[in-house]
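Inspection log for the structure reproduced underneath, given as structure tokens.
All protein chains but one are shown in place.
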Amino acid sequence: MLTVKYTFEQIVALVSPSKVLGQNTQATLKGIAGLDKATEGDISFLGNLKYKAEVFASKASVILVPNNYVGSPRAGQVFLLVDNPSKALDAILRDIELKTRPKVKPGIHPSAVIDSTAKVSPKAHVGPLCVIGAHSVVEEGACLVAQVYVGEHVLIKSDTTICPHSSILSETEIGHRCYLDAGVVVGSLGYGYETENGCHYRSPQLGRVVLEDEVDLGANTTIDRARFAETRIGEGTKIDNLVQIGHNVTIGKHCFVVAFVGVAGSTHIGDYVVIGGQAGLAGHLNIGDHVMIGAQSGISHDLEEKSFVRGTPSLPYMLAHRIDNLKRRLPELFRRVDNIEKTFAYLTQDATKSCFLKKE
Amino acid sequence: MLTVKYTFEQIVALVSPSKVLGQNTQATLKGIAGLDKATEGDISFLGNLKYKAEVFASKASVILVPNNYVGSPRAGQVFLLVDNPSKALDAILRDIELKTRPKVKPGIHPSAVIDSTAKVSPKAHVGPLCVIGAHSVVEEGACLVAQVYVGEHVLIKSDTTICPHSSILSETEIGHRCYLDAGVVVGSLGYGYETENGCHYRSPQLGRVVLEDEVDLGANTTIDRARFAETRIGEGTKIDNLVQIGHNVTIGKHCFVVAFVGVAGSTHIGDYVVIGGQAGLAGHLNIGDHVMIGAQSGISHDLEEKSFVRGTPSLPYMLAHRIDNLKRRLPELFRRVDNIEKTFAYLTQDATKSCFLKKE
Partner (left out) sequence: MLTVKYTFEQIVALVSPSKVLGQNTQATLKGIAGLDKATEGDISFLGNLKYKAEVFASKASVILVPNNYVGSPRAGQVFLLVDNPSKALDAILRDIELKTRPKVKPGIHPSAVIDSTAKVSPKAHVGPLCVIGAHSVVEEGACLVAQVYVGEHVLIKSDTTICPHSSILSETEIGHRCYLDAGVVVGSLGYGYETENGCHYRSPQLGRVVLEDEVDLGANTTIDRARFAETRIGEGTKIDNLVQIGHNVTIGKHCFVVAFVGVAGSTHIGDYVVIGGQAGLAGHLNIGDHVMIGAQSGISHDLEEKSFVRGTPSLPYMLAHRIDNLKRRLPELFRRVDNIEKTFAYLTQDATKSCFLKKE
């Protein structure tokens, strides 16, 4: 539960409901909680229809429900009808965030180790025990929380936040308003080797990584630098925790890449692609715009734009679904074929030579 | 091999065997080694029946075997019969650990950067180059090994150990006697976005993470903070390396969560649940107590207590096993159906119109 302090009127102003059901409460709203956990004085919301039944039993004083919600609040409870209850809740949460979370304070902590050739904006924040290497630039509003490593020739554009223990290795370029959570590694060496006399030698990995604007990287995610040229993550693409992006991969704009996804080297991914958790993509593929890849899929072929696939090897979503259902019926199918063979043998025992049941 | 120095009598005192087979050795026991690697003077154990045949050939001087073990030691060798050889070995290892491993030394390393509003017990250890943010509390016996990041308003209860390069982000609460291995991230932002005009905006993630007492987190594991309310890991739950726990997830008490497991947001997991490596759980699920989920499973539905499932999509364990076996027989099944069709066509070529073999 999140503790807050709002009047009913303030909440209405924040979420602009299309309709208000129930009597306006005069009490101070003091918390935000899930439908099942909320008590009197709390705000709650119906963000996922799975929880519809919980609205009825919820003790929240104010509940954000979708415009088409059918039902009435109980005495002392108010329903605020909105287009999207989850977005409406975000409006409240964003207000709390603005009011309570510390702003980036410009300045460099004295324990940070910054090369004399690096350029840090006086309006950037460099927290304790950060390292910034030669010729790197940190623009205004950027925030290196603490213990961040920034290599040489790195560019970190304005208003980007980098959380503790992240490593931004040499030559990387990070766009405006990116958010890199803790422990990310950007610019690790690509996994490319040539073998000679039974020994593997790493191909030099001299390229770099470019994150365009408004890219998010989740905690402990790793992005390899290119062999030459660049690995690039497009504007507005949001990557979850513990994802691995191989060398020379390009990902388009506004994609979602969920936890544990691995993308092997030189694969190109279009815009607005969604890749479910634990999916793996082989190298050197072309994945079109608006493709959707189900969780745990294994992709080994190019995918045309708007494909929707899942499984290993991956199939069109509905076919994969149908085959999963039929797979479950394999015991039945084997029994049916057994029965056919047996009856066949019985029926034909006299009339024909029963050789037809021989198996290869 | 681990080098030690024990008399036979000391070992007997540590493991309390139900029976001793063979002649007591007078030699100093000098090492602990696997059955195949052990030489004279070593202690070994039969911890997994897979290695039974190795007992016979082992050169270990002392072997811990289960009470029902059938076989005799060779000359100069002793078998100690015990309930659980692996637990018996642990008793020895724990003794070594107590005698040889350094204790937590209270004190704060001068290179640590600690906010003036943080409260660190004089009986806690804060190693070199740690950062502790405003209003955080570190209780007695807690040990931040080195280079640990602790954000603001964090509570680290007594006797908890946090290894290097871990990030304990703001508002997190960590229980008593937890063990967080190197590189863990607790309190990263949840992966929740709303899309507007083709751009994705992160929902504010203002909740926190609570680890109850005696939780272990493996190296580089990540736990996201809640959107509001909390992400909670129950007492005594043991999480392996490189696991991802999404926002607002709750995990019950005494669970096992093996490497590379991903749990998506708002899923609730009961007590005594075991989740095998590389399994993935979708969001908003309810997983009952005592559920067992096989490695690499994909869980997209609620699971009743005591379910034992595996596969993607997951099925009851024995059914999944049966279907895996039948899948392997698909080449045979296709041949059998081919044969039936051919014979059928032959038998009926005169009698009927053979149209019945047409395929849709």
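For clarity, chains are labelled A and B in written order, and residue numbers in each chain start from 1.
In this section, a residue touches a chain if its C-beta (ideal position, glycine included) is under 8 Å from a C-beta of that chain, and two chains touch if they have at least 3 such contacts.
Keep in mind the model is a prediction, meaning the values are calculated, not measured.
J.: Out of A:V12, A:A91 or A:V337, which residue would touch the omitted chain in the full complex?
T.: With A:V12, A:A91 or A:V337 as choices, the missing chain is touched by A:V337.
J.: Just to verify: which one of A:T39, A:S121, A:S158 or A:S188 makes contact with the chain not shown?
T.: Once the missing chain is taken into account, the touching residue is A:S188.
J.: From the list B:A134, B:A259 or B:L319, which touches the chain that is not on show?
T.: B:A259
J.: In the full complex, which bits of subunit B touch the chain not displayed? Write them out.
T.: Residues in contact with the chain left out: 1-2, 32-34, 37, 48, 50, 84, 86-87, 89-90, 93-94, 96-97, 102, 109, 111, 127-129, 145-147, 163-165, 179, 181-183, 214, 216, 218-220, 236, 238, 240-242, 254, 256, 258-260, 272, 277-278, 295-296, 324, 327-328, 330-331, 333-334, 337, 340-341, 344, 348, 352, 356-360.
J.: Across the whole complex, list the residues on subunit A that are touched by the chain not included here.
T.: Residues in contact with the chain left out: 111, 113, 129, 131, 147, 149, 152, 165-167, 169, 183, 185, 188-189, 191, 193-194, 198-204, 206-207, 220, 222, 224, 227-230, 242, 244, 246, 260, 262, 264, 266, 278, 280, 282, 284, 296, 298, 312-313, 315, 319, 322-323, 326-327, 329, 332-333, 335-337, 339-340, 342-343, 346-347.
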